[in-house]
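Here's the structure we're looking at; comments come further down.
Take a look at chain A:
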Amino acid sequence: MSVVFNIGLYHYLILALVIFCIGLWGIVVCKNIIKLLVCAEFILNAAGINFVAFASYVDVENLSGLVFSLFITIFAIAELVLGVLLLISIYKYKRSADVEKLTDMKG
Partner candidate 1 sequence: MNFLSIPVLIFSPLIVALLILSPFFPNNEIKIRRFSKAFAILHFIYSTLFLLFFNPTNFGWSYQKELTFFNVSWLKTLGITATFGMDGLSLVFVILTSFLVMLAIIASKSMIRTKHRIYYPLILILQSALLGVFCAKDVFLFFLFWELELIPMYFLISQWGDRDSSAAMKYVVYTFFGSMLMLLGMLVLYFYSFSISGVLTADIESLSMSENVFAMWFQAFIFLCLLFGFAVKLPIVPFHNWLAEAQVSSVTPVSILMAGVLLKMGGYGIIRFNIGLFPEVFSNFAPLLIILGVVNLLYGACLAIVQTDIKKIVAYFSLSSMGLVLVGLGSLSEAGFEGAVFQMVSHGLIASGLLMLVGIIYLRTKTREISALGGLSQVMPICMYLGLIICLGAIGVPLFSGFPAGFMVLVGLLLSDIEPQAFLVCMIVLCVLGAVLSAGYILRLFHKTFFGSVLSQFRADTVQIDEDGNEITVVYPKRGITKSEIVVLSLLAFAIIFFGVFPNSVLDIFEVTSDIILDFMKV
Partner candidate 2 sequence: MNAVLTTISEYFVQSIATVLFLPLWVVLMIFINSSIPFLASKKMTLNLTLGSSFLGFVFAVFSLFYCIKNPQALVENNITWMSTDFQISFGVFVDNLSALMLVFTSLICFVVQLFSFGYMKKDESFHRFYIYLNLFMFCIFGFILASNVIQSYVFLELVGVITYLLIGFWYKKRSATRAARKAFIINRIGDVCLLIGIVVLVYFSVVFNSAQNMVTLSYSTLQFAVETLYSMVSDNAYLAIGVLIFLGIMAKTAQIPMQNWIVGTIEAPAPATALMNSFGIVAVGVYLCARFYPLFILSKSLMIFITFIGIVTALIGAYVAMSQNDLRKILAYSTSSQLGVVLVGFGVGAFSASIFCFVVHGVTKALMFLVGGALITSLKNEADIRYMGACREKLPLYAFSFFIGAISLCGALFSGFYSEASLFNSVLDFGNEFLSFGFLLFVFMSAFYLFRAYFLIFEGDKKDDISQDFSEWTIKCSIVLLSLIVIFIGYILRGCFGDFIFFISPDKLNYLNLVQNVLLLFVVFGAGFIAYQLYMAQNKTYIILKEKALNKSNLPYKLSYNAFYFDKVSDWFAESLFLRLCRFFDFIEKYVIGGIFVVLALTTRVFSYIFSRSQTGNVQSYVTYSLIVLSGVLAVVAVLYILGSLMGV
């Protein structure tokens, strides 16, 4: 039994960290705004996983981490919606959703 040891806290933390890094890398790499927004969701939810993991392992009596991750999801979706909104109005001007084209203001 002890061969397969139990899932400790740091398993979840490492997993959340991996997703966080992949999400950030995605933001930098993606060329389409939607994929970019999706990656934004990834990094925010990775933080959510982190909170939930800490709540269930450390702060068991009042589980405030769960509430925190609930709020994270809500605000993540709010920003997703705002992102899509801006995407629509930008699409009207630029006729494309390519991030590379959003460089009118530079220097």
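General remarks:
By definition in this document, a contact is a pair of C-beta atoms (placed from the backbone, for glycine too) under 8 Å apart; a residue touches a chain by one contact, two chains touch by 3 or more; residues count from 1.
The candidate set was assembled so that all candidates are chains of the complex that A comes from, given by their letters.
Quick caveat: nothing in here was measured; it's all calculated off a predicted structure.
Here chain A is displayed by itself, and among the listed chains 1 or 2 from the same complex, it touches 2.
Per the touch definition, chain A reaches candidate 2 in the complex via residues 24, 27-29, 36, 99-100, 102-107.
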